[in-house]
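All protein chains but one are shown in place.
Per-chain numbering from 1; labels A and B assigned in written order.
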Amino acid sequence: MSSNTDFEPKIIAFVCNWCTYAGADLTGTSRLKYATNVKIVRFPCTGRIDFLLLLKSFAQGADGIIVSGCHPNDCHYTSGNFHARRRWIAFRSILDLMGVDIRRIQYSWVSAAEGSKWADLVNHTVADIRSLGPYQEYQKIADYLEKGGYHGED
Amino acid sequence: MEKIRERAATLLAEGVVTLVLGYEEGTKRPRPLFCRNSESARKLIFDSRCIHNLAVYLTKKELVGKDRFAVIAPIATLRSIMQLYVENQLSEDKLLVLTVDPSGELRELVTFEDIAGYVEQFELKRGEREQEILSKIDEMSREERWKFWMEEMSHCFKCYACRSACPLCYCSKCVVEVNRPQWINPWPAPLANMEWHINRAMHMVGRCTACGACGDACPVGIPIDLITRKMMEDMAPEFGYIPGQPAKKGNALSTWKLDDREQFIR
Partner (left out) sequence: MSKIGVFICHCGENISATVDVERVAREVGGMEGVAHAIDYKYMCSDPGQTFIKEAVKKYNLDGVVVGACSPRMHEPTFRRACAEAGLNPYLCEMANLREHCSWVHEKSEETTEKAIDLVKMLVQKVKKNKPLDSIKVPVTKRALVIGGGIAGIQASLDIANTGHKVILVERDPSIGGHMSQLSETFPTLDCSQCILTPRMVEVAQHPNIKLYTYAELESLEGFIGNFTAKIRLKAKSVDYSTCTGCGACIQKCPVKKIPSEFNAGLGTRTAIYVPFPQAVPNKPVIDRVNCNYYKRGACKICEKTCQVGSIQWDREDEIVTEEVGAVVLATGFDVKGADFFPEYGYGKYKDVLTGLQFERMASASGPTFGEIRRPSDGVIPKKIVFIACAGSRDPAKGIPYCSKICCMYTAKHAMLYQHKVHDGESTVFYMDIRAGGKNYEEFVRRAIEEDTVNYVRGRVARVYEKDGKLIVKGVDTLLGGQQVEIEADMVVLATAGVANCGSEQLAQKLHVSYDPYHFFAEAHPKLKPVETNTAGIFLAGACQAPKDIPETVGMASGAAVKVAALFSNDELVREPLVAVVNRLAPPLYSTCVGCFMCETACPYNAIEHEDIRGRDGSLIKTIAKVNEGLCQGCGTCVAFCRSKSIDIQGYTHEQVYAEVMSLLND
């Protein structure tokens, strides 16, 4: 494994609009600092987060992924997060069976009130991924014969 | 065997059904037979070599049309039929099932309740091959598993035989054919192969009845049936959904429980 000290992991976060996105807003309003490595994609609900997006993120070079939404019982849509929880239970075990490094996906519940939890989550995830190093294993297969594919451009 | 032929011929002759799906002798192993008259029903056979999952034809509208038909089904096919029913793909008034129970008796199952009651008596067990490969995989480290599957999948040339063989892959447009966006590239390549198989497994969660048709169909012998089988085995106790068993409507991933257990969400 490469030396990880100057490795800046690329991390993508899939969050729901009502809890974690708002929680991350609160982190901002409270001026708490965290690492710049994480970029947030906003979804209405964790229930909307397609597992294929997670796979695509690794293929596009993400070294780590954060998936976060409302705590159980707090879903703005009442149960999107429960659906998501099941989806992740299944998805994780498939990935594990296939040998995908599931330590690189961090799932969390961060409420709209947990600005500091969001900062901690990001910082921890960045540190964890930094110690795991770049996800070369996956990126290697992604680089092979895939370029020139349709990537959302018309 | 004779009883099946007779019964099939009668059903056709009396017009109870217009089509009987069954098996006839093939060059290497039995192959599917579509009988439309009592004449061809004489060619029907049914024994332990008849494992081709005929349930796959039940959702092909061109084949089964609007009429009532009968299907000769070993236990694995019955499980698929149950699952298709749970997924709103079959209706009782169009289907009739013929099977032979372990004591050699011919059984005619007319309602889904009948089928469910019959299926329930049989336990879903791993065969020798499954046991062997799965326990080998169980012992591997993550890196070894990744290498194992990468190696296996390097043979996949995206013929989609697995998809065609699976009775539960009945979508009119498969996700690999969706191109806005093109989620998974259709050509064979390590990433596209991996994504296809992970996707297939996710789509089978709580649905795969472990009939093994996909694995049988794979021309290069990738044990892909074990991916979905393992998922079925792992998720059934987790979510209480045993595919192919009489289930309430819904699916493992479209329902949830307050106390679904996980240890990985922080």
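The rule we apply is simple: a residue touches a chain if its C-beta (ideal position, glycine included) is under 8 Å from a C-beta of that chain, and two chains touch if they have at least 3 such contacts.
Being a predicted model, the structure only gives us computed values, none of them experimental.
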Chains in view touching the one left out: A, B
Full-complex contact with the absent chain, from A:H83, A:R104, A:K117 or A:R130: A:H83
Residue touching the undisplayed chain, where the options are A:K10, A:R104 or A:K117: A:K10
Touching residues (missing chain, whole complex) on subunit A: 8, 10, 12, 17-18, 21-22, 24-29, 31-34, 36, 39-45, 47-51, 53, 56-57, 60-62, 73-80, 83-84, 87, 113, 119, 151-152
Positions on subunit B contacted by the hidden chain, ascending: 87-89, 170-175, 178, 180-181, 183, 203, 249-251, 253-255
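Criterion: only the chains that are shown with their structure count from here on.
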Subunit A-subunit B separation of Cα centroids, rounded to whole Å: 34
Footprint of subunit A on subunit B - complex, ascending: 137, 140, 142-150, 175, 179, 181-185, 187, 189-192, 194-195, 197-199, 201-202, 205-206, 227, 230-231, 234-235, 238-239, 252-258, 260, 262, 264-266
Parts of subunit A lying in touch with subunit B, wherever the complex brings them together: 51-52, 55-56, 59, 72-73, 79, 82-83, 85-102, 106-109, 121, 137, 141-142, 144-146, 149-152
